[in-house]
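Take a look at chain A:
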Amino acid sequence: MTATAPLSDTLADVAASDASLRAFLHGLPGVDQVGADARAAALRTRSIKTTAKAFAIDLAIRMVDLTTLEGADTPGKVRNLCAKARRPDPTDPTCPPVAAICVYPSMVATTAAELAGTGIHVASVATAFPSGQAPLSVKLEDTRAAVAAGADEIDMVINRGAFLAGRYREVYDEIVAVKQACGDAHLKVILETGELATYDNVRRASWLAMLAGADFIKTSTGKVQPAATPPVTLIMLEAVRDFFAMTGRRVGVKPAGGIRTSKDAISYLVIVNETVGDAWLDPRWFRFGASTLLNDLLLQRQKLASGAYSGPDYVTLD
Partner candidate 1 sequence: MRGDVQRAPENPRRVAVRKTYKLYIGGSFPRSESGRSYPVTSAAGEFLANAAWASRKDVRDAVRAARAAFPGWSRATAYNRGQILYRIAEMLEGRRAQFADEVRAAEGVKRPVAEQLVDAAIDRWVWYAGWSDKIAQVYGAANPVAGPYFNLTTPEPTGVVGIVAPAESALLGLVSVLAPVIVTGNTAVVLASEERPLPAITLAEVLATSDLPPGVVNLLTGRVAETVPWLASHLDVNALDLTGVTDAALAVEAEATAATNLKRVLRPPTEPMDWLADPGLTRLTAFLEAKTVWHPKGT
Partner candidate 2 sequence: MAVFDYAPAPESRSIVDIQPTYGLFINGEFTDPRSGECRKTVNPANEEVLAEVAEADASDVDVAVRAARQAYETVWGPMRGSDRAKYLFRIARIIQERSRELAVLESIDNGKPIKESRDVDLPLVAAHFFYYAGWADKLAYAGFGPDPKPLGVAGQVIPWNFPLLMLAWKIAPALAAGNTVVLKPAETTPLTALHFAQICQQADLPPGVVNIVTGGGATGAALVAHPDVDKVAFTGSTEVGRQIARTVAGTRKRLTLELGGKAANIVFDDAPLDQAVEGIVNGIFFNQGHVCCAGSRLLVQESIADELLERLKRRMATLRVGDPLDKNTDIGAINSAAQLEKIRALSAAGEAEGAQRWSPPCELPARGFWFAPTLFTGVSQTHRIAREEIFGPVLSVLTFRTPAEAVEKANNTPYGLSAGIWTEKGSRILAIADQLRAGVVWANTFNKFDPTSPFGGYKESGYGREGGRHGLEAYLAR
């Protein structure tokens, strides 16, 4: 992986068929599971204090895709969340806003209206989220509808059944089609790493998604356990690093689901820092898919500012 080959060359060779995709993906270096777990655990021992902690907390807040994906979502609930997105801490105007609000397509119009002019992105899940078990035409219509309603980011799910059955070309083609349906919206591809089960599969799915044009690769829907984990995120970051070295194209990473505390978020930022470095320490290239995380970040932020432990009465429940 030395010289950067033209993007089109790489795609042409590799994606020509199931067989060539398979040869490429299975030719990537394997992942030793114990070693990957150990590296992630070692990075978790980094001690991030004082000014570094303050920086990390603010950066993490700016990276949050504040999410609500429930059958019971209503415009009222979504409006509340948008208000929180703009002003997360009612007691402190210096607190930065989050990166995006992430909702179901039916809630996009409300969200777009609330966030107009704020710079906060409108992200929508699509493609029969979370299972993806629907005809392609339905998934593409889902995508187009969300974009038309005002989403500028689309979070799609890959076809895990096809992936696990080795039908890589099918997975690839679906991503390409959804990317087209996105128009100008940026595309996050959810791998659902909990269902992929092995780290080798996570590496292969990451590459597959990037080859197909993903702007971001995302760990999980948050509806399946396990969701995001540090080792899985580490492997995805290594993949985007190597992809960038090979093609010159930068792809973002979004761990989602199960990230609840500031300590978790900060340890993910450490993994980003020591795996891919400065360029990805930016909401343009790294996001957290979370809901309860934000309040813990705010509590920690308050503690750093005041010196005392804060409590649930001092953050809003939305």
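How were these picked? Simply put, all candidates are chains of the complex that A comes from, given by their letters.
Note that contacts are C-beta pairs under 8 Å (C-beta built on N, C-alpha and C of every residue); 3 or more make two chains touch, one makes a residue touch a chain; residues count from 1.
This one's a predicted model, so the numbers in the text were calculated from it and none came from an experiment.
Novice: Given the candidates 1 or 2, which is the one that touches chain A in this complex?
Specialist: 2
Novice: Going by the contact rule set out above, which residues of chain A touch candidate 2 in the complex?
Specialist: Within the complex, chain A touches candidate 2 at residues 1-2, 29-32, 34-36, 38-39, 45-53, 55-56, 59, 238, 269-270, 273-274, 278, 281.
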